[in-house]
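One protein chain omitted, others in place.
All chains are identified by letter, namely A, B and C, in their written order; residue positions are counted from 1 within each chain.
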Amino acid sequence: MKNDYVIRIGGAAGDGVQSSGILLSKTFTRHGLHVFGYNYYQDLIRGGNSWYQIRVSDKKVKNQGDGLDILIALNEDSLNRHTNPEINEGGASYLRGIAIFDESIKNYEKRDFVKYIPSPLNAIASGISKNPLLKNTVALGMVVSGLNLDLDIFISAIKTVFKGKSLDENIEAAKQGFNYYKEHYEIFGSLPNGNKKKILIGGGEAVGLGAAVGGIKAYVAYPMTPASSTLHWLASHSKDLGIFIKVPEDEISAINTVIGMNYAGIRAMTGSSGGGYDLMHEGVGLAAMLEIPVVIYESQRAGPSTGLPTKTEQGDLLMIINSSHGDYPRAVIAPGDVEEAYYYTREALNLADKYQMPVFIVSDLYLSERIESVEDLNLEFKIDRGLIANENDENFLRYKYTDDGISPRAFPGMKGLMHNEDSDEHDERGDVVSDAITDPVKRKLSVEKRMKKLETLKKNLPLFKTYRLDDANIVLVQWGSTKGVVEESADILRNKGYKVGVLEIKYVFPFNTDDFIAKTSGKKIITIENNYSGQLANLIKMFTGVETLKINKYNGEAFYPSEIVNEVIKLGGD
Amino acid sequence: MKNDYVIRIGGAAGDGVQSSGILLSKTFTRHGLHVFGYNYYQDLIRGGNSWYQIRVSDKKVKNQGDGLDILIALNEDSLNRHTNPEINEGGASYLRGIAIFDESIKNYEKRDFVKYIPSPLNAIASGISKNPLLKNTVALGMVVSGLNLDLDIFISAIKTVFKGKSLDENIEAAKQGFNYYKEHYEIFGSLPNGNKKKILIGGGEAVGLGAAVGGIKAYVAYPMTPASSTLHWLASHSKDLGIFIKVPEDEISAINTVIGMNYAGIRAMTGSSGGGYDLMHEGVGLAAMLEIPVVIYESQRAGPSTGLPTKTEQGDLLMIINSSHGDYPRAVIAPGDVEEAYYYTREALNLADKYQMPVFIVSDLYLSERIESVEDLNLEFKIDRGLIANENDENFLRYKYTDDGISPRAFPGMKGLMHNEDSDEHDERGDVVSDAITDPVKRKLSVEKRMKKLETLKKNLPLFKTYRLDDANIVLVQWGSTKGVVEESADILRNKGYKVGVLEIKYVFPFNTDDFIAKTSGKKIITIENNYSGQLANLIKMFTGVETLKINKYNGEAFYPSEIVNEVIKLGGD
Amino acid sequence: MVTLKDYDYHVKPDWCPGCGNFSQWTAIKGALVELGIEPHNVVIVSGIGCSSNMPEYIRAYGFHGLHGRPLPVASGIKFANSDLTVIAYGGDGDGYYEGLNHLYHTAKRNIDIKYIVSDNEVFGLTTGQASPTAPFGFVSKTTPPPEGSLEIPVNPLTLALTAGATFVARGYSGEIKHLQSLIVEAIKHKGFALIDVLSPCVTWNKIATYEYYKERVYKLKDNDLTDFEGAYKLAMQSGDKIPIGIFYKVEKPTYNDLDPVLKQGPLMKRGTEIKKEILNEFY
Partner (left out) sequence: MVTLKDYDYHVKPDWCPGCGNFSQWTAIKGALVELGIEPHNVVIVSGIGCSSNMPEYIRAYGFHGLHGRPLPVASGIKFANSDLTVIAYGGDGDGYYEGLNHLYHTAKRNIDIKYIVSDNEVFGLTTGQASPTAPFGFVSKTTPPPEGSLEIPVNPLTLALTAGATFVARGYSGEIKHLQSLIVEAIKHKGFALIDVLSPCVTWNKIATYEYYKERVYKLKDNDLTDFEGAYKLAMQSGDKIPIGIFYKVEKPTYNDLDPVLKQGPLMKRGTEIKKEILNEFY
């Protein structure tokens, strides 16, 4: 029995494509099913051609999926586009299944692998009210019916999403759509019942939740796609969570404000995408020099420059790792899915405090703007503020040279710990060594003190995560958002008889060279990246000397499992 | 006969240490001698302890030199500091020679390797006028005499430097100092006569001159040490050279203004040091995306953050190479000495126009603030503006996909070539592909088109320069300002019987991997860098997989030949 | 003769139907035609935002740069080639948040750039967050209810006046002809000109709508354009009466007039000739 369906809702910007997608996804998770949803849209507010793809199954869904089983086409263009085998949307599949669309759409090319279901979407909707978006709910009702799911659960989801007048309208639309399909068509497919309760959460929201659980008291950021979903989520919860939200005049202000906050003793974060992050370099170097913890969420999109604001890429890694001028310690973490986005964000906040350095959470549009079903998120978390001095400690040295490089912090307001934190090179006390008489000896010690923290961190890093790697002779190496699609590719390749496993790099910097070598030696190594130049591959070579084979995609779209499978086979998957 | 002397002038900021150093250097070059001068100073305007070191010889002088033969101590602290064998100034030598100082200084520790020459510097000076700096000229007169040089040539140098009343005073001071030494002391040493005419030019000035000869019409920069010497030199010549100079409100404005200028069809440059450059990342990515040529002069100082503003380091390389987000082509050039600073800057301007990409000239305080004697600079230069469209060309496509990736430019004002240059991803024509319907196919082609330019550039790169490498079994690999000191270290090691040669990396990015391997294979490879982490070493590993041995200095001071020699021997120089 | 057709580009705006930017698109092209300026002598430089897409839709030289940075780019273009008509264009987020420092200094320098700001009080492109001109209490994704925005909005006109702008005006997207006349005057003016354009964002701003403005906007008449104090006071008017028109206009030398290198004519037209004597100073 088929237990995995791909559904696409296509329309123009402003047509409610995304909200329909989310509503349907919610309906699925409330059935106990697993879901993965991803938005394909453009950099405009109205018009164009966008679509939302949902994959649903009773098993964990790890990516948006190949294939296309059900299409809701909200306009003619969408119908033609998604049924065309020559579809040219960066790897997406064309429909081989049912197409639901308004009966007024007549002008389409018939494909024999498509079952066309022209329906009175508009007619039903306008029978209920003038709300033009009601037809989407009619169509969703048809899908719910077509997949033999529970109308009541659909209605419960509607109740969560809509309020007031539009709630009743939508319930009515849902019912009529559901019944229309039931009366006129056969069940298209049935999904096994999921059993466990699930929640549905987006990557950007998970970062926000992780930040909240991680103890931030403030989030200061200038809006930028695809980092804004975190800002918006936190802003809408600011009062219940007690988290102060501020949009400042620019990103320079954002990072410096957040540094001021962390200096003053609270946890505070900022976030942006590449272009906004470009303006933060100087601030990151400042935090490093002052040894003030700061967590920066960088959600990549296709670059360089403005690039493709609503398309995905993993093109910022080398920039992030090499941010700002001079040598200094930093940590770069790239969560692989929504769950990890939550867990690693809160972890990053502990790391930053512990090592008093800039820590990056690197995501991308593909992760930040996807939604995933998750069985549960653990909200218990031990906040570790790191080393903090005692008031009136007479031996307090803010930058004490220690074995592990870590020295005690003091927050303004604490008695008897007054000192200066200085972007000029300074000694243990914080006094500047660049004035009067420059002190090369202290300079050297201070450099070494800071860099020691990196060594300490390196020693305490967890080992790389793996997936089916034990007996593999091919290792797919991935970082960040591609975790799920690479894991599924390995599964498919395993089914085809290839001994494939995955090495997942979450702590990209510092890099665990020994563990990488231990886990990959003797195997064929293939790096898989959503960028042109193979930035992780370059890093691996820098850290290990190992040259990898490469699979790269850089047209703005995320990988589909089939693409990776084909490429691995081409690279001689044996 | 000793033909190589190191002279140091020590005093406080505001004591005229640097100007005395330059005057003495000028006097030497007017004798046809070779000179290298370097300023050791702090981040303050008055006080502290600074010194200027000059090395003079009849042979090309490649660095500030080990040893110390003559000291002019302008205060007590300087006298004690520079005669102390425990001197702790980042590798500098203590005096074994003569010390010239005012007789009022009595309170110093006697060393038997120093010949003390307490002299009536103040008395002579105050006999001439109240100008407190006159005593410096008296002391310089003594040095000129002690080195058996020509008083008239010294006076000719004074005539170039001073004007009006202070000219006469200084000539008088020079004469009296010269005669005082002659009357009371023996010649300390004699220098063979140089024969060829030489000029004396600073690294920052050489960049400015290179930019002028390279055809810039504007230089827009916000002051920052050690990049400012170029700004100041160009500003003082702006009218005769017809070069527009502007200090804008910040570095973001600087880079965007310069991009606007290059877009409009003139050559224009900007420059800064690490902290100011941090603010330019976004602009650099913009230039890359729009394919607008732009040359950026980045003169490094010790970081991170404000760091040591008047001390040297090579810590910005990885940041520069990985500037801004996303994958895009760029070129990074690091001249090795003052002559190269001139030649490579003008070359960079041609490269930028030809490849329509950001090109960096990377220097550091050690190069930008040194002075060197140079036999001649060739002012002939063929400006190559690269590919420019013809007016009214109906087939004009600003971003035409070509074999080498290079497409024709058009400047506003040109007829019939109107088009849009866009930081959003665009097609051949310049029309945006991120709106309405995002086009993954065109996106991919456009990425490849831009990256092709990098491949083209790579093919046309000159081979690496070498020094005594042919029969070497040890290769010292250096980049940027350390060229001279590494070359001399190789000479010294050769004299000690080690077969050492040098590989000099001027085109750091793109990197000529094949040539590197061809020139180093089978040899012991040692990278020498003024930074903690070995940024070039990391790059080499990234590009070649080769792990090098490393010599690193990161206390803010430049290498001395003896340090490199000792370290190479320690690393098993055989 | 230049006609509207000359400014026609094959790419058409994809703003939401009814967006205030359409009027500005019409008015800019209209003004350029009215003044008989040929498209190849026009550069339109923008930032990032819905409004900043403008150069994509006009057949002239277009430069669609970075968020907040149209003015430095425009300055560079004007410095390099003073023969060009340089129009900087962008949104209120672009100009009054990210780019405010540039605005202040560019105005002060009196660089001969015409800066048109599509002021819709929101970040349109990034889905409607409060912008620096959003009214106190404005509710958006980043300024949640009930408090909404807690900042007093930037007043672009008093800002420009204080900075030293020599031409300060306000237009309204609902008055295309009037807007066009402002743009014509701005281009005729020798020096920096700011035109802040009240421009409804029909998607995200449910307060500053056409209806809202219709009741409040009135055209300035017979105000003394050289009276700084008067202009400042007018610029502070808000609430029920919102004046549009030219507030202030005085003649001062532009930066290109003052600079000894620039005043010799367009840099773009000059060659490079370095005399051997330049090396003498190093001897």
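As a working rule, contacts are C-beta pairs under 8 Å (C-beta built on N, C-alpha and C of every residue); 3 or more make two chains touch, one makes a residue touch a chain.
Everything quoted here is computed from the prediction, not taken from an experiment.
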Touching the absent chain when the full complex is considered, from A:Y116, A:F244 or A:Y498: A:F244
Identified contact with the non-displayed chain, of B:G48, B:G177 or B:G480: B:G48
Residue among C:Q24, C:N53, C:S75 or C:N101 touching the omitted chain: C:N101
Among A:I105, A:I201, A:I320 or A:I406, residue touching the chain not depicted: A:I201
Residue among A:L95, A:V144 or A:V220 that touches the chain left out of view: A:V220
Residue in contact with the excluded chain [from B:G14, B:G386 or B:G545]: B:G14
Interface with the undisplayed chain - residues on subunit B: 14, 43-48, 222-225, 228, 231-232, 235-236, 238-239, 245, 247, 249-250, 275, 305-306
Interface with the unshown chain - residue positions in subunit A: 29-30, 160, 197, 199-201, 205, 209, 212-213, 215, 217-218, 220, 237-246, 248-250, 252-266, 268, 282-283, 286, 290, 377, 379, 383, 411-424, 430-432, 435-436
Residues from subunit C at the interface with the omitted partner, ascending: 97, 100-101, 104-105, 108-109, 132, 147, 150-152, 154-155, 158-159, 161-164, 229, 232, 255, 258-260
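Operating definition for what follows: only the chains that are shown with their structure count from here on.
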Distance from subunit C to subunit A - Cα centre to Cα centre, in angstrom: 37
Distance between the centres, which are taken as Cα means, of subunit B and subunit A, whole angstrom: 43
Whole-Å gap separating subunit B and subunit C, where each centre is the average of the chain's CA atoms: 41
Set of subunit C residues in contact with two or more other chains: 14, 48, 64, 66
In subunit B, residues with contacts to at least two other chains: 252, 282, 286, 290, 422-424, 435-436
